[in-house]
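Showing just some of the chains, left in place.
When the chains are written out, they are named A and B in that same order, and each has its own residue count from 1.
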Amino acid sequence: MTLSIRNQLPGTVLGIASGEVMSTVAVRLAGGQEITAAITVEAVNDLGIKEGSPVRVLMKSTEVALATGTIDGLSIRNRIPGTVVAVATGGAMAGVKVAVAGGELTAAVTKDAAAELGLAAGSEVTALVKSTEVALAAER
Amino acid sequence: MTLSIRNQLPGTVLGIASGEVMSTVAVRLAGGQEITAAITVEAVNDLGIKEGSPVRVLMKSTEVALATGTIDGLSIRNRIPGTVVAVATGGAMAGVKVAVAGGELTAAVTKDAAAELGLAAGSEVTALVKSTEVALAAER
């Protein structure tokens, strides 16, 4: 199976907290960053994951935001620092490739956002992804 | 590979339109519904999909909204009619299972939304998913 989801980073489950419907799964990426995924309790059970399980963190490009400044007091759990490698600009959207520890991410942001942030190869950015937008794949 | 993504429906690519950065891929589901996925051009190339390719449409539960009334004048492309099978309610969120032609979907909506719509087993609903939230998997 090949996925359209651009951003796939390997990691290990650190812990799982579950409510009635949703679970938050903390993952340590191979690159060292910590990621939280908010997935359904049912998904956790189906994946059969627990502390120590190897997983792949999946994040669609359209779900990745970028910040160039300092981030403080933000509900978005997942913050992956990196350096812009390339920017491809279309009529409405821009695809931004970011080198991060342990891999590469693609963010699809509006053309206007890319212009306002002055994104270009070499820009230091932080990729931001809301926990509800993070999916997990379990290797079997 | 097992995915946390609850909603996976098989289908066939009807057509692909591409810009510089983004592509829209139209898919006919096995259940007959038509789905549009907005994914990166790069993803289309990596998947190697074209008209007629078999794919699986992937939609995270947190990306699925539900409507109980008639839908008119809405930008959300993907509308899958179905019947609620079960509702599980937590402290903040509710997980709603919906039987649709060709499979079953899970929607993670707020507890308040489930209550206001009066969702219960037997409710007729339409599952709504924005094109930018739809990922694709190609079988190889």
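In this text, contacts are C-beta pairs under 8 Å (C-beta built on N, C-alpha and C of every residue); 3 or more make two chains touch, one makes a residue touch a chain.
Keep in mind it's a predicted model, so treat the numbers as computed, not measured.
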{"item": "Identical protein chains in the complete assembly, only 2 of which are shown", "value": "3"}
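The rule is short, and it goes like this: only the chains that are shown with their structure count from here on.
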{"item": "Degree value of the rotation bringing chain A onto chain B, based on Cα positions, nearest 5", "value": "180"}
{"item": "CA centroid of chain A to CA centroid of chain B, Å", "value": "20"}
{"item": "Touching residues on chain B, where the partner in the complex is chain A", "value": "1-6, 19-22, 37-44, 46-48, 56, 58, 60-62, 88-95, 106, 108, 132-133, 135-140"}
